[in-house]
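With one protein chain held back, the other chains of the complex are shown just where they sit.
Here the chain labels run A and B in written order, and each chain numbers its own residues starting at 1.
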Amino acid sequence: MLDTTLDSLDLRGDFYTRNFQPHPSENRLILNMGPQHPSTHGVLRVILEIDGEYIVRAEPVLGYIHRMHERMAEVKRYEQYLPNLGRIDYLHALAWNWAYVGAVERLMGLEVPKRAEYIRVITCELNRISSHLLWWGAYLLDLGAFTPIMYAFADREIIMDILQRITGSRLTYCYYRFGGVSQDIDDKFIEQTKELCKYLRPRLKMYKDFVTDNIIFRKRVEGIGIIETEILRKYGATGPVLRGSGIAYDVRKTKPYSVYSEIEFDVPSYELEDAFGRYLVRMQEMEESLKIIEQCLEQLPAGDFILPKAPKRPKPPAGEVYFTVEGARGEIGVHLLSDGSAYPYRLKLRSPSFSNLSLFPEVVKGTLLADAVSILGSLDLVIPEIDR
Amino acid sequence: MSNYSKSQSIREGIWSLIVGLKITAKNFLKPTITVHYPRETVPTDKLEGYRGHIELVPKPKDPFTPKCIMCNLCATVCPSGCIKLVTVKEPIEEKSKSGTNTQEDKKTAKKKFKKKLVAFELNYNYCSLCGLCVQNCSVKSLRFSKDIYLAGYSKEEFEYDLLARLRAKAKVKSAKELPQKNSEG
Partner (left out) sequence: MTKEGLGHVLEVKPGFCALLATGKVGYKKQLFILPDDLLNVVKHLDECGYALENITALEIEEGFLLVYHFNQWNNGEKLALKVLLTDGVKEIDSISDVYPGALWHERECFDFFGIVFKNHSNLIPLLLDPKENIHPLLKAKNKRQPLAAIMPESEKIEQYIKIEELGK
């Protein structure tokens, strides 16, 4: 017999909801935002305790696209792990590529040719722009503006076409190799990239008129989601989230890797501490990236695009290395331990979105439900990167 | 807030909306930039560098035979294990078509046998298009194809035999070329 009385049904929710609050007080509501909520960009779930329209408590639930990349690293050889890197953060895949090959190169003491370094900078910055463009479109989509994402995708398409020609893929790049890159760039690439820079500048200006100055948009972001420096420090936030609160920490500038020390660029930061500050940082970062690309194209030296005697199947010596690069969302870290075999002993991926999201419960306390969406968007989350 | 600055901010706000609308209106009159698939397809010049699934490269003089030397390197390097080479040992002199050999033969005359590729299986379902196999092939027997419009109803449709594919392609090509040659001659 099927028991269908009310008592037999478990109305207390699943494991996480029960754990979140066993006994909600009478006039409070437990609300699940996600995992299929459009504003969570993927599959993030946030359990909220709300009092009317105000959020009392929030708790993100992760793991819906957890793939255990760190375990995969232990059962694959060093070179076999390369395609995984493109799938951790699908928006800024090349930064993850870089963090990993950089760590292995450091462990093995490989010297990357100058030309390869410049190619890496150019492609990584192109990728950063395309990542920021998608964030820009998607963020406005969250806020209720539909058209900007169309403009963003039109521009992204050009960048993806350029990158596709040399990397072979449009999204999940697997382009960097130990000691260089997998394919040299040619004149057509340089030509296209120069044209892109010329094309994007007025577009970014147009975006400013179109969205940044828009009164409705301003009302949704100004003064929303104030994050103080102390919270940022205790939660380890990095990237535009940090710079939007006035701390100009950027790995490319503070601890320059590769050839970033030879290039002139600014690290934009705003002391607004709100969602608008984070927005402005990203918008300006795109212009800075264009600057970097143009300089690199000018200074591009001739030479090898990959170290001629770079091992295709490396076997690094035993040791530990921690290498960080600046991704579109913040500091990407790869902590690699090798025991001298062809398989990594332990690989830890430090993802910036993970830390950036962890401060969300702190920030969202006492805000309106609609503002929570704005705050989530301003953190620029990529869920696969958080879940890994 | 004083009355003056309030009206100022309202005016600025409305103006910002007008600016936005102007941009939208301008773009509304611009031509479409999307491709109406399947009525239109992406132009081939946009496909430069695109990685379709891998394919075998034929020998320059013999379009029916791949350059592959059956070293198995691509199969071992592939992170997803999607390549499988099926080979048989064939005696050199006798040239038996079936390719069946008894255990004894193998032991006695090891050197008289030659490996022969009968199938080059690719399970495209698991391929991540990383390019490691293409890069690691020492005789450059692999390259990326330009097959982009792939769709199917089952997984099995994406398990290819690249050798058969190469032969089929070569056949079509030679069939096309033959009549031309005949008409020329």
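Following the convention adopted for this analysis, a residue touches a chain if its C-beta (ideal position, glycine included) is under 8 Å from a C-beta of that chain, and two chains touch if they have at least 3 such contacts.
No experiment lies behind these values; they were computed from the predicted model shown.
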| query | Thinking of the complex as a whole, which visible chains are touched by the chain that is not shown? | reply | A
| Full-complex contact with the absent chain, from A:Lys194, A:Lys312 or A:Lys348 | A:Lys348
| Out of A:Arg28, A:Arg218 or A:His335, which touches the unshown chain? | A:His335
| Residue ranges of chain A at the interface with the undisplayed chain | 15-16, 19, 62-63, 66, 68, 70-71, 74, 106-107, 109, 232-236, 242, 247, 249, 251, 254-255, 318-324, 331, 333, 335, 337-340, 345-346, 348, 350, 354-355, 358-359, 362, 387-388
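Throughout what follows, only the chains that are shown with their structure count from here on.
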| chain A to chain B: how many Å between their CA centres? | 29
| remark: As the complex stands, chain B meets chain A at residues 12-14, 16-17, 19-20, 23-24, 27, 33, 46, 48-51, 77-80, 128-132, 135-136, 144
| query | Which residues of chain A touch chain B in their complex? | reply | 76, 79-84, 87, 147, 151, 154, 157, 161, 164-169, 172, 174, 177, 182, 206, 209-211, 213-216, 312-313
